[in-house]
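For this depiction, one protein chain was excluded, whereas all remaining protein chains were kept in their positions.
Per-chain residue numbering starts at 1, and chain names A, B and C are given in the order in which the chains are listed.
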Amino acid sequence: MINEELQAYLAGKFSNAEVKPGKQYLEILVQAADLHETAVQLKGVPELSFDYLICLTGVDYPESMQIVYHLESVKHRHMVVLKVNTADRVDPKVDTVSDVWQTAKYHEREVYDLLGVKFNHHTDLRRLFLDDDYGFPLRKDFKDEVRIVER
Amino acid sequence: MSETKEIIITSDKIHTDEYLVNMGPQHPSTHGVLRLLVRLEGEMVHNIQPHVGYIHSGIEKMCEAISYPQVIHLTDRMDYLSAHMNNEAVALCIENALQVEVPERVKYIRTIMDELSRLASHQLWWCVMGMDLGALTTFFYGLRDREHILDIFEETCGARMTLNYSVPGGVMFDIHPNFQKRVKEFIKEFRKKLPEYDQLLTGNVIFQERTNDIGYLSLEDAIAWGVTGPSGRGSGFSCDVRKHQPYSAYPLVQFEEKLATKGDTFTRYRLRMEEMYESLHIIEQLIDNIPEGDYAVKMKGVVKLPEGEFYQRVETARGEFGVYIVSDGKKNPYRVKFRSPGFSNLFALNKMAAGHKIADLVAIMSTLDLVIPDIDR
Amino acid sequence: MGFNIYDFSGMTHNMHLWFLERMSPTATTIVEWTIIGVSYMLFVALFGLFLVYAERKVCAAFQQRLGPMRVGYWGLLQTIADFIKLLMKELIMPKSADKFLYNLAPFIVMIATFLAMAVLPFAKGLQTLDFDIGIFYVTAVSSVGVIGILIAGWSSNNKYSLIGAMRSGAQILSYELSVSLSLVTIIILAGSMQLSVVVESQRDAWFIFKGHIPALIAFVIFLIAGTAETNRGPFDLAEAESELTAGFHTEYSGIKFAFFFLAEYINMFIVAAMATTVFLGGWMPLHFGSFESFNVVMDFIPPLVWFFMKVLGVIFLIMWFKWTFPRLRVDQILTLEWKYLLPINLINILLMSLVVLTKFHL
Partner (left out) sequence: MTLNDIMFYLFAGSILTFSVLTVTSRRILRSAVYLLFVLVSTAGIYFMLNYNFLAAVQLTVYAGGIIVLIIFSILLTSHVSEKAVVAPVRQQIFSALATAAGAALTILTFLQYAFTPSASPAVEANVHNVGLALVSYGRDGFALPFEVISILLLAAMVGAIVLAKKEKHLATAGNQPKINPDNSSKS
């Protein structure tokens, strides 16, 4: 499917989500509650079959954390960027998608480690790189006492 | 420390037949500071739990404090064997964001350098593969040939590994007058040396016995775990960014995306060997036709990206490398994320190696071709 | 004292008499023991050092580099420098190791090697013990060496060491069978286990030529199994550095590590010396049936030179294996022994018996 078709299809499929063309790829912004269901649909529906999670990351925006999923379909070779905003910036929580894409398990651990986003129903949510008592360094309010990295 | 706590938890749960072995953080076959917590029964591996972060350097955080051209310098330090591809990814991402069209010459040079880096990386992988399986001589054969590529790099941009050659808008310097001659010499020589590799290792009965039929990774698993690069393609996962989202001069050259379906260790090995031939083929097509022109377009002193999010994928020697830049219009990025191939590849190790012997684990890990700073970033 | 480079028996006999004239029989024995012991130790130390140097040079040649070049002419003193370094290194012991066994292990390995060396005939009359069970004795004492490795692996209280020790145990126990059986093949041909007799009966032709194909098969099996017995590549599973860091001697340092290291090289020498003595005619020169003049020229080369030429040839072969082949996996190593070498060996023994019975040999 080319982008316009895909956009129309997605807009029809996910009525609660906001589908818009981004700078490079199509973007879907979903509600946190719908995330898991959307992920299952994106992977499961044969016309979409986004089976390859390229990249999972989080961004700390002033009002909320945003989790960004770059998805590609190996079969159709189209790409989409799935986004979800958390309700709370300080104690962010979203559902895990590690049961949909296995690789998300460790990408989510990384996001948890660096941004402090908790993933509900994640089987093994531990810190990946850093110590338990270390802060969440990629948050904008993180103060690095030793080596000050400031913008 | 969290680590100690963890071990106690784990040993409570382990089966009486099993015991825990820490492979790493200092272990000859992890090739870096990687710790694998391996649960063994005798020689049989039941479970592998990778522990990473020993050399986590917070590159993503550092990027938030520096300017865009400076980000490129840090990418060298991640996957130091694919330094040029990483540089290029950031450069391309910035160029895309600024809608800058680079000269043809730059595209050619970048592609040639890409493929040379890929060759150098695969050569080193080959050395280490043999070494992991106990054939130390391969190490010296591979390094001997890699030296030629590094010499070319040195002559081109002054560095041998951390090239730092791509800059936004082009490359840092024009190629050396000797460049084409030396690359052609190298190709001619390496075409003769590659069959030697096969004679020494590929054709060896012990090597084939050691690598055949171990470490299976099915196509579904490869996609689900995001295993890319030669490791993924060995399972039939068509994931070559050079084909699917071509960049630089890749649309202009003829090459094949090598795919295999068996998905075992030997297949992945063969695939990388094939890729070396393919890389030579790509360079041969480009090296004589480098167009004249500028080696870079003039950029503003301070690079400022427009507000928005930009993602750029490139194919490094180990798989798909992605740069995700969120910009708020200032002179330094708001958020940078590097999607490194090694990170995804590493965590598929358990899937592949559980149920095999320790020796197989080493062989399987070797075909994943891990570079630890690439994982830890 | 009558020094004869072709036959040392006269010299040793004269020495014995010379001592007897001057002291009591008991004192003579003690003095002779001391001389023999010291010469063996000197030999082991010097030859071990030489072998380490040779290994590094051979390996360098295979790997297209020069090897050690800095210390001494062509790096000749490199191993001595290394040895001094090893001597001065701190002896580190794991905190929870079994101290007694940990310290004992390298000695057991070393003693087993020394015991095996006792029966090797270096030249005519240059042999310490000439048992009627010479070959059997070598296999018997070399089987003790594995105990040292097992103890080392266990007492270090390190999982890598333990895995290494178990691998080594399984491997050496299995391959001992092949070593013994391939030697039995030649014992059938020679009709004796006494090493001096074995060498003497190869005067007209070496056993590897005399025994036709069965002897050749036995030689190949002996080389394979002998390499495995010494824990050398491609059978170096016990110390597979890419899997087990350093296997059974992970926790050893300094001179204790040097003992294991030295024992490995001396074991390689013993395997090569046994191959030489049993298959390649020991110190016997190369003779071709009726080429009289050729035989005379060959006779002119002293037996010691012959012996060491052959030994070094075999050692070169063993080094060649190590620097060419990848390492086998533990199940493959056992499969190779029990499914291939052992049946081939048994059939080969039958074949050799047939050859001997029908007097088909030379």
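One rule holds in what follows: contacts are C-beta pairs under 8 Å (C-beta built on N, C-alpha and C of every residue); 3 or more make two chains touch, one makes a residue touch a chain.
As the structure is a prediction and not an experimental result, all values here were calculated from the model.
Q: Which one touches the absent chain: C:55, C:82, C:176 or C:264?
A: Among C:55, C:82, C:176 or C:264, only C:176 touches the chain that is not shown.
Q: Give the residue, chosen from C:162, C:258, C:318 or C:344, that touches the chain omitted from the document.
A: C:162
Q: Can you tell me which of C:36, C:126 or C:144 touches the chain that was removed from the display?
A: C:144
Q: Could I get the residues of chain C that touch the absent chain, sorted low to high?
A: Counting over the whole complex, chain C touches the hidden chain at residues 25-26, 29-30, 96-98, 100-101, 104, 131-133, 136-137, 139-141, 143-144, 146-147, 150-151, 153-155, 157, 162, 165-166, 169, 173, 176, 193.
Simple rule for what comes next: only the chains that are shown with their structure count from here on.
Q: At what distance in angstrom does the C-alpha mean of chain B lie from that of chain A?
A: 24
Q: Name, in rising order, each residue of chain A that touches chain B in their complex.
A: 22-25, 51-55, 57, 59-60, 68, 70, 74, 77, 81, 101-103, 105-107, 110, 114, 126-132, 137-138, 142, 144, 149-151
Q: What residues on chain B touch chain A, complex-wise?
A: Against chain A, the touching part of chain B is residues 1-2, 6, 52-53, 56, 58, 60-62, 64-65, 96-97, 221, 223-226, 237-239, 244, 308-311, 313, 320, 322, 324, 326, 330, 332, 334-335, 337, 339, 343-344, 347-348, 376.
Q: Going by the contact rule set out above, which residues of chain C touch chain B in the complex?
A: Residue positions touching the partner: 59, 62-65, 159-160, 163, 167, 233-234, 236-237, 240-245, 323-332.
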